[in-house]
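Left out: one protein chain. Kept in place: all the others.
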Amino acid sequence: MLARALFQMGLLLLFPPLLLGVVNRTKSLFAGRKGLPLLQAYYDLAKLLRKGAVYSRTTTWTFRAGPAVGLASIAAAGLMMAVAGERALVSFAGDFVLFAYLLALARFFTALAALDTGSSFEGMGAAREVSFASMAEPALFLSLIVLARATGTLSLSGMLGRGLAPAWSTAAPALLLAAISLYVVALAENARIPVDDPNTHLELTMIHEVMVLDHSGPDLAFILYGAALKLFLFGAILVRLVLGHRFESLLAAEAAFVAGMVGFAILLGVTESVMARLRLVRVPQMLVGASVLSVFALVLLLR
Amino acid sequence: MVPVTPALAVLAVVLTTASGLPGLLLRRRPALGQALSSAALCAGSALGLGAAAAVLSGSGGFAVSAPWHVPLGSLALRLDPLSALFLVPILGVPALGSVYGLTYFPQSLLGGRAVRLQLYYGLVTGSMALVVLADNAMLFLAGWEVMAVASFLLVLTDHEKAESQKAAFTYLAAAHAGTFALFAFFCVVGSARGSFDFASWNGLPAGGKAGWLYALLLVGFGIKAGLMPLHFWLPGAHAAAPSHVSALMSGVLLKTGIYGLLRTTGLFEAPPASWGMALLALGAVSGVLGVGLALAQHDLKRLLAYHSVENIGIIAMGVGLALVGRARGEPALVFLGFAGGALHVVNHSLFKSLLFYGAGSVQHACHTRDLEHLGGLAKSMRATSFLFLVGAAAISGLPPLNGFVSEWLVALGALRAMELPRGDAAAFAVLAAPALALIGGLASACFAKVQGAVFLGSPRSEHAAHARESPRTMLVPMAVLAAACAAIGLFPALLVPALHRAAATWAGLPPEALASPAAQAAASARWVSLVAAALLAGLAALVLLRRRALPGPSPASETWGCAFSAPTPRMQYTGSSFAEILTGHFAWVFRPRIRFQPPRGLFPRNASFASEVPDTVLDLALSPALSFLERIALWLRAWYPTRVHFHAVLLLLGLVAILSWRLLWW
Amino acid sequence: MAAWIDMVFILVVVIDLFTLASSRLNAAIRAVALQGALLSVLPLLLASWEHEIGHVLVLSLGALAIKAILIPWLMFRAIREAAIRREVEPIIGFVPSMILGGVGVALAFAFSRGLPLPSPERHAYLVPTALATVWTGLLLVVSRKKAVNQVLGFLILENGVFVFGLLLAEFMPVMVEAGVLLDLFAAVFVMGIVMFHINREFSSLDTEKLTALKD
Partner (left out) sequence: MILLLILVPLVLGSMAFAWPENRNRPVFLLVGAAAHAAGMIGLWVRNEPPVLDGFLFLDAVGKVALTATSTLFLACAVYAQGYLRRRDDRDNRVFVGGLLVLLSALTTVGVAQHLGLLWVAIELTTLATAPLIYFNRNARSLEAAWKYLLVCSLGIALALLGTFFLALAGAAPGGPRSLLVEDLVRAGPSLSKPWVRAAFVFLLVGYGTKMGLAPLHSWKPDAYGEAPGLLGALLSGAVTNFAFLSLARVYQVCRAAGEDAFARDALVGLGLLSMALAAVFMVGQRDFKRMLAYSSVEHMGILAVGLGLGGSAVAGAFFHSLNNGLSKGVLFLAAGNIHRAFGSKLTDHVRGAARRLPISGPLFLAGFLAVTGTPPFSPFFSEFVILNGAFGAGRFWVGGLFLLFMAVIFIGMGTTVLKVVQGDDAGTPSNPGFGDSWLTAAPPLVLMLVVLLLGLWLPRGLSDLFQSAARLVAGS
């Protein structure tokens, strides 16, 4: 029990940066470059933690609080995500609501920190972030509700647990639709192409990256790590959903899960390589489309 | 445990009602008078809160009746968990408000104006308490109307301002219209039951024509509660009043509408699911459009007022779910819906008052409520900005604060609707959950805008640049409210028993019937506390880590302007531009008025852009309709001759008409 | 005897029509005075003698005094005071008003079938005459400009009502009868005063000028 909990936490805390490495490596392969080492993200974090920080004169404690609160809340959300075995450390009826709202908390503070700098670019980024997020939120809820209905449980672990295997046999179409819209939400929430380009260089077009322009040192480390963690959480949802809890032995399940995560990262990399960034005005349409898909899935289950 | 006696409740009502008198009598020594008034109000509230707490924690309430010699009336009072639940905000918030008013609205400076305000403030408080205690229709209506008139006079505090006059009268007219709907309801039911005591109204049949009665209730109480599209009076009134009055109205007064809806629907025998679904739909509309309209505002208090519409929507969704649950006999739905709605009643009163007090001290310091002229106050008003941030996070439903708990309960209730048998249309109540998510997302966006535009960045005007922190008497009430928000958010499980009792009272079920969902909710709530604790622990750890990583002061510089090194405050992203993306998606219902003068030529002169969003219902539908009717009336009157001959002819015609009517009647 | 009574009633109706037609104030006033005199004769003719004679006499004399002498004198005095032109200024022309009056008379006779007299020994023309007179009075009030004419109309209306009063001689106590007559007198008196002020204020009795009050 305790061992599993430790393992769970370990995986949750250590694995995420690797995802970034995998994504980058995939993209560079597509671009025909050699690319960064897989563990680059770990190096960056270590370096940033060692570096000092510079703060703008206009900022206040809000700016300093932003990254910490963001990372803390994402990590807290992680408590409810089962990465090893069936149940997460925390699982109760309706925990996915808490999950979603914790991510919202992180977003709220990141946006506030951005606004605290008084820079118009960061304000712009914050505006885009909160706007798109408030449209991604219903899509996330709807697809999770589809899972809940299909598995007949209201906890994240339950939705992504035993119940899935029979659900895939009875309500495959609905689950598939839900998976698609979840993937779209994941792209939007993690500032990925086609919604946002993490390593563009024109602030005017950025969303997430432009919000954190002024952060440096440990703060930036928190932000990068939080982003990785968030990506990991969404990936975990998708992977567990797709795998559908087929493997009986814990070890096999774990192996499958890790492999699935890597696969997710590669899929992400592919998507980013083959697609171009959408014009900002199209993003809402994409997100609303995702919600519509999930509503359709829900109708399939409820009628 | 204090013995809950009617005398206690009556004493509370009397004390609060009369609390304005010291100020009136001691006009010579205003400071003392106001202090005494505030003390009286607090004392009365303390008594009432004690009684309410006792009832909520399980000591039985009371139901007494004394003869009241007016037609159809009787002095029937009842304090049951439902009333007690509403007594908490009704008595708690005004007490804090009167303390806040000591420096925000000092009698020593404002004289008669403040005296009048305190009189009506106490009157409103007492009458609201009377409304939730009344167990007789006439007594209820009396309290209801006194409440309306007194709050109207409160809105009219600055009666020289045209804005206040318009807002106040809109409010009074709307309130009166709503009351007339209630007249009709009470008449029908009362004459059917032959008595006007609520006690004799239990088990009203909900079938057949009862739908009309429900419609009357929705109109009568919906106007008071500010349900879309009956919210039209609300933004103006709340913006025009002084802030601690806005807090009272927005945080508490609206809830009496919810109370009325609960009390009356509680009387019906098994209301059909359609009632619940209707309320659910209304609530969802209010929630989404309310927050959408709020996003579009740049007057701080109007913005907060529209958020009341949103939160009332959430509450209505909860109540609607509970009604569906009663229709389908689903205890889980009943409990979760009711608990969510009722808890949100309390929560909203806490954080909305907190926010209005915050807005008050901002206005107090900067003499403006316009977001476009504020900014950077976090440096000059540290405490206010922190407390306001707590309120903002709470109203956005963010953990670990109270707003999350109630919204979570409502969402949970919505999800329970999925467990209804396949093919039951009521199962689509589950869509309330994504609606809640949307509302929550928009709300957090809106409050990111507010917090950013008011407190963060750099000042956009002289006043904002020279703002000073508000005195303690204004900060302490805010701190109390913030603490309450945090407490409820961290230990929600403690409230479940009280909500359980109230829900059982409302649904007319034995408590055991709701025991199991209550227990489940309590268990889940404990998990929520755990996660919240983990969150705080993690935060603490990170802060420590950062302190370890950054010993000593860090160097300071300009904000990175993307290679532009001389940023001015006017370059900041304004609140309007912040909300522009989202409000754009609501343009089909809001019809914003935009004055845009684009830059022209090679060396453009001053370009300008200004946008304002009129209230869709009031400004675009109601006022035009009314002025049209008035024109018709004037036109009719233009035809009315004034010669004495015509008067005689009128007499003659009247005679002939009645004669011929009589002949036809034969 | 009955023939006489027929005669009186017919005369009353004729006077109604005449007032509608007359274009001169004095003539109209005289006509009203004559009508009053005729009406004051009626009680004597109609009275069933076995009942107390005193009552009938009082009624008759009172009517004669007030309707035929006092009020006409007041009216003449009023127009002398006012020193106004003596024509009647009609809103509805003389011919149309006569036609309306005729129609009214016809309707009155028709309508009176619906109201059978409780005591058949009374005269058959009584109800139609009364109704026709009432109608004429109303017509005059609404169709003449001068305040004087309106008062005249009011008088004729009262005459019509008075005819009905005749039927009730037995059980209408003297006190009330007297009250009715005195009220009539007082009414005309007050109207006279107000007319006097109107004339002083507007230097005419033309009520068309009274249009200051409106919404």
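Labels for the chains are A, B and C, by order of writing; each one numbers its residues from 1.
In this section, a residue touches a chain if its C-beta (ideal position, glycine included) is under 8 Å from a C-beta of that chain, and two chains touch if they have at least 3 such contacts.
All of these numbers come straight from a predicted model, not from anything done at the bench.
Although one chain is omitted from the display, it touches the following shown chains in the full assembly: B, C.
The omitted chain makes contact with just one of the residues C:A3, C:A83 or C:A212: C:A212.
Residue-wise, the contact with the chain that is not shown comes from B:H176, picked out of B:R29, B:H176, B:R382 or B:R526. Contact residues of chain B toward the unshown chain are 68-73, 138, 141-142, 144-146, 149, 156, 159-160, 165, 168-169, 172-173, 176-177, 180, 183-184, 187-188, 190-191, 626, 629-630, 633-634, 636-637, 644, 646-648, 650-651, 653-655, 658-659, 661-662, 665-666. In the full complex, the hidden chain is touched by chain C at residues 114-119, 134, 137-138, 141, 147, 150, 154, 157-158, 160-161, 164-165, 167-168, 170-173, 175-176, 179-180, 183, 186-187, 190-191, 193-194, 197-198, 201-202, 207, 210-213, 215.
Note that only the chains that are shown with their structure count from here on.
Per-pair tallies of C-beta contacts place A-B first. Here the chain at the heart of the structure, going by C-alpha means, is B.
Separation between the centroids of chain A and chain B, computed from CA atoms only, is 35 Å.
Chain centres here are Cα means. That of chain B falls 70 Å from that of chain C.
Contacts with at least two other chains are made by no residue of chain B. Within the complex, the chain B residues that touch chain C are 637, 640, 642-645, 648-649, 652.
Contact residues on chain B toward chain A in their complex (touch as defined above): 375-376, 378-379, 385, 389, 393, 396-399, 404, 407-408, 411-412, 415, 418, 422-423, 427-428, 430-431, 433-438, 440-442, 444-445, 447-448, 451-453, 455-458, 520, 523-524, 527-528, 530-531, 534-536, 538-539, 541-543, 545-546, 549-550, 554-562, 567, 569, 571-573, 577-582, 585. Those residues of chain C lying in contact with chain B across their complex are 91, 138, 141-143, 150, 207-208, 210-211, 213-215.
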